[in-house]
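Left out: one protein chain. Kept in place: all the others.
Chains: A and B, in written order; residue numbering restarts at 1 for each.
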Amino acid sequence: MSFLEINNLKVHFPIRGGFFNTIQDYVKAVDDVSIKIEEGRTYGLIGESGSGKTTVGKAIVGLEQPTGGEILYYGKRVNSKKLRKKMDYNKEVQMIFQDVLSSLDPKKRIRDIIAEPIRNYENLSKEEEIKKLLDLLNIVGMPPDALYKYPHEFSGGQRQRIGIARSVALSPKLIVADEPVSALDLSVQAQILNFLKQIQEEFSLSYLFISHDLGVVKHMCDYIYIMYRGRLVETGTTQDIFNNPQHIYTKKLIAAIPEIDVENRDTIRLNRMKVEKEYAKNEKIFYDKDGKVFDLLPISETHFVAVKSKEDLKNVENSVA
Amino acid sequence: MSRKETNSDTMVLDINEEELKALSDAPTFWQVLKKEFKMDKLATFCLVLLIIIFAVIFIGSAVLDQDQVMRINLRNKYLPPGDEFILGTDIGGRSIAGQLFIGGRNSLLIGFAVTIFTSVIGIVVGLIVGYYGGKVDNIIMRICDFIQVLPATMLIITFVVVIPSYTMWHFILIMTAFYWVGMTRLVRSKALTESRRDYINASKIMGTSDLKIMFGGIFPNISSIIIVDLILSFAGNIGIETGLSFLGFGLPPSTPSLGTLVSYARTPGAMSDKLWLWLPASLLILVMMLCINYVGQAVRRASDAKQRLG
Partner (left out) sequence: MWKTVLRRFLIMIPQLIILSVIVFFIGKMMPGDPFTGLITGDTDPAAIAALREKAGLNDPWPIQYKNWISRILGNGDFGKSYTYKMQVSTLIGQRAQNTLWLSLLTLILTYLIAVPLGVYAGRYQNSKLDKAVIVYNFVSYAIPSFVLALLMILIFGYKLGWVPTTGSVEIGIQKGTAAYYGSRFHYMIMPAVTSAILSTTTTIQYLRNEVIDAKTQDYVKTARSKGVPTNKVYSHHIFRNSLLPIAAFFGFTITGLLSGTIFIETIFGYPGMGELFISSINSRDYSVMNALVLLFGVLTLVGSLLSDIIMSIVDPRIRIE
């Protein structure tokens, strides 16, 4: 059962202009996006920059006000700040930020940074609080003396660990991770990802991974949502997406995953060119005349593709074969 | 699972809070400031000089009996500097030196009061409109635009004249009404940039109240810029007050200011052979302005990593 449902989420930003600075049009940053989150599972939300994926994440945690659609937490609407407060929603849904340094207040000690959510929701004595903070630091593998340091004294990977410690402090159900490793060194990336997997088991967390890189989330996610221009183009289990991609955009993304395979580099190159050609040829089937993505159609129980009609999909396969 | 089993109860005891706190240097403004003043000897000199001037003025004016200083004694009219009156006397036979203490204290206090009032308004309003944005922000900013294009000096003078039973507090209020705009704009723009950063977003997600975010999150992060503006507007406010008092539209006549002393320059003969009447006060204002502004610039450099000397 899913505990969080996002139905037909819309986030539209007005474009103002003209003589009286009136609303001329809207940027549809997020348009009709539906996501279901179940307990203990990991979801990927993939798209290029500007596709609206971060806006979806921000709307889920409450940083962005949805223009339309609904966010249901155990079947109850949490669209407004008041409703979220009533449900203690922000105790259960947390976020990890891409720009780690900017997400930690430079004027506060780590102790106060990690303790912020605890102080807001739990009434602990000073000793209890310290004990909890030390536990958290221990979980993220940081030494106890980190408590009294400032964010600028740590490396990028360490800072992200601190950010994670803060986000799990209230034992939330879901963590929205907005490109949690893209600002880190490659060697540290794997470390943090493995570590996120580890604490997932410990806290029976769900993750919503927001990333532009399919490669990074391939080994993390159970279910993947692919976004393009504010709409979902294809959703499915990781197997569905990687073994049986249907949308031309998905195919392009998969082909773009960097691979270090010197021997087969010509084949890879040819494959990429083939995907590129297919993209140009089949654009009409996947986007309407304004370049808008169609609505999702089911092609299996778990796998959905945004396409004009299912028949067209078969034609695509035939043409490629 | 790689997590080590540790007993956190004993760990609590292991931690010596003070020692650890001392180990870790905050990126505090004060340390940078100390370094900056170490590098800039002139700034240190200005700061020391200012402290001495302030101390002398406040102690002197506390010791002096204001009524006695301000008592008119025509027998001592226009005495040049000498043994009895170090800096001479004015038309009423009152000691210039004594008036310098009392006027200096009044001018400093007014400058201080106006700075505090305008800054408190500026910080509170600026933080609120910068953090929330939207319609209120728009309205407040339009008001600020308007106040900024008003001919402030003239309007202040006019209000000073038309207000019946005018006192020092009226003056402070009038000045505050016109000069809160600067700090408000500064704080607003800084709060706006700051509230777009992720640590503020993080605080919002973690359920921290807006008030706490504004004053516990944003405020400490923009405090160095506020301090710079505080110092510079302190100097500015002293300048405005003494200027208006010089014209005769600042403090009420019963409350002497440095500006009142400078205005003796407009009495006949003051320029050619009675320099003692107005020159000491003018020089005192000049020295204070130069020092405060110089200190302010040093603080500004410290608050901006790109400009630092040290």
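The criterion applied here is as follows: a residue touches a chain if its C-beta (ideal position, glycine included) is under 8 Å from a C-beta of that chain, and two chains touch if they have at least 3 such contacts.
What you are looking at is a predicted structure, and each value in this text was computed from that prediction instead of being measured.
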| item | value |
| --- | --- |
| Residue, one of B:Ile86, B:Ala152 or B:Leu192, that touches the chain absent here | B:Ala152 |
| Option touching the unshown chain, where B:Tyr131, B:Trp180 or B:Phe246 are the choices | B:Phe246 |
| Touching residues on chain B - with respect to the absent chain | 145-146, 148-155, 157-159, 161-162, 235, 239, 242-243, 246-249, 259, 262, 265-266, 271-272, 275, 278-279, 282, 285-286, 289-290, 292-294, 297 |
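Definition applied: only the chains that are shown with their structure count from here on.
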| item | value |
| --- | --- |
| Chain A and chain B, separation of their C-alpha mean positions in angstrom | 48 |
| Parts of chain A lying in touch with chain B, wherever the complex brings them together | 58, 61-63, 85, 90-91, 93-95, 97, 99, 102-107, 109, 116-117, 120-121, 127, 130-131, 134-135, 138-139, 141, 144-145, 147-150, 152-153, 163, 166, 198, 202 |
| Complex interface listing, chain B residues touching chain A | 1-4, 6, 8-9, 11-12, 14-15, 17, 20-21, 23-27, 197-199, 201-208, 217, 220-221 |
